[in-house]
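Entry: chain A
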Amino acid sequence: MSSGPLLTVRDLGVSFTAEEGVVRAVDGVTFDLLPGEVLAVVGESGCGKSVMAMTLMGLTRFPNARFEGTAHYKGLELIDAGEEELRRIRGAEIAMIFQDPMSSLNPVMRVGEQIIEQIQAHEGVPATEARERVAQLLDRVGIPRARDRVDAYPFELSGGMRQRVMIALALSCGPSVLIADEPTTALDVTIQAQILHQIQSLRDETGAAVILVTHDLGVVAEIADRIAVMYAGRIVEQGTVNAIFYDPQHPYTWGLLGSITRVDRARPERLPAIAGLPPSLADRPEGCHFRPRCPHEFDRCRDVPPLVARIDGDDDHLDRCWLPVEEKRERREVRPGEIGLGRKPGAAAA
Partner candidate 1 sequence: GEDDGGGRDALQGSRPGGSIRIGTVGPDEYDPVLYQTIPAAQALQPVYTGLLTFRHVEGAAGAHVVPGLAEKVPEPTDGGKSYEFRLRDGLKYSDGSPVRASDFENTIKRLLKLAGPYSSFLTGIVGAAEFQENGDFGADIPGIETNNRTGEIRITLTEPDTKLEFALAEPYTAPTPAAKSPPRSLNKEPPPGVGPYKIEVVDPNREFVLTRNRHFDVPGIPKGNLDKITGVVMDSIPRMTQDVIKGELDFMTEDPAGDLLPLVRQRYQDRFREDPNPPNTYYFFLNVTIPPFDSQLAREAVNYALDSRALVRVFGGRLQPSCNFLPPGVVGYEELDCKYGDPNGGADLEKARELVERSGYEGEEVTVWTSSGDPWEAIGDYYRDVLAQIGFEARMKALDQQLFFELTGLRRTKAQTGFTSWLQDFPHPGDFFEPLLGADALKAEPTLNNGFVNDPHIEEALDALRGEDPERAAGEWAELDDYVVNEKAYVAPYGNEKTSTFFSERMDFENCSGVHPVWKNDWILFCLKE
Partner candidate 2 sequence: MARFVVRRLLSMLVVLFAVSVLTFLIFNVIPGGDPALRMAGRQPDPAQLERIREDWGFDEPVYVQYLKTMGQLFSGELVSYSTQQNVVAEIGKRLGRTFSLAIGAAIMWMAFATALGLYTAIRAGRLSDRLLTILALVGISMPVFWVGALMNYYLGFKAGIFPNGDYVPLGEDPLEWLYHLILPWTALSLLFIGVYSRVLRSNVLDTLSEDYVRTARAKGLSERRVLVRHVLRNSMIPIVTLWGLDFGAVLGGGAILTEAVFDLQGVGQYVAESVDQLDVPPVLAVTMFGAFFIVLLNTVVDIVYAVLDPRIRLT
């Protein structure tokens, strides 16, 4: 798995012209996706994760959208690719699993048909053969009585099964990149675990690279190899799982990690929480976007910090914070995973 990156994204920017102004949903996102790895993209709701993911598949080409930067996949430039070129990539090379399994499947089409449709869009497979393949796929993702379920309608399946159908759909053409956009948020914990396991084991079997979009750090800790933390459209930190969890460099990451309640630890007196509200993407603070909420803000924060490696010896760990590494380590009180910026709630508003 040490060949070059499968997908190279450089300075990707997406903005939408909306009623309230220009929404910079994605801003200067840069990363590489290596074959077989799981890259987790985390961040608060609305920080641009989905837009980023969908842009890679050309699914955000709305009339009000504007794009910058590049995304190379196997020699193809995804951002400016023609519809027809993209169409050939979609589903076949890069496949996507969406958040809500109910709304992501056409409610009035049998699930088998929906998968067959994709197979036939990319391969000239006769219907019976495609059907057979679908039955096998459904079986493989752990749907009981898969052969009967080919003809089921989405509403006849439970949430977990529907999400499995989505996975089967994504896998049906053997893609090399799988983008999973919050694949488990709508599901129960027990089902969530089943689905994550599924994605993980399929990655292992097919060797596909996975971009996992989520805001659940628990999920990330479980299956990701690398993590990109997004805040207000930008990647603020990026690195391996261990690096992010045990040596987070950006105060936002600290807050994020800190505000999680954990069953495996003693109950803290107070839960650490990030004060304030996330900024509007149409009206982001200048410089470091986290500045207004950051307790460690200082003069330099008015300039946009670049996403660069700041730790000696770890070129893979990039972040966007001006604070010197040592000072950061001091300030975050060392205990990994429990760094908090907790305050009395009264101060949280304003």
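The candidate set was assembled so that all candidates are chains of the complex that A comes from, given by their letters.
Basically, a residue touches a chain if its C-beta (ideal position, glycine included) is under 8 Å from a C-beta of that chain, and two chains touch if they have at least 3 such contacts; residues count from 1.
Just so we're clear, the structure is a prediction, and the values are computed from it rather than from any experiment.
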Touching partner of chain A in this complex, picked from 1 or 2: 2
Residues of chain A defined as touching candidate 2 within the complex: 54, 57, 59, 63, 83, 87-92, 95-96, 98, 100, 103-109, 114, 117-118, 121-122, 153, 155, 166, 169
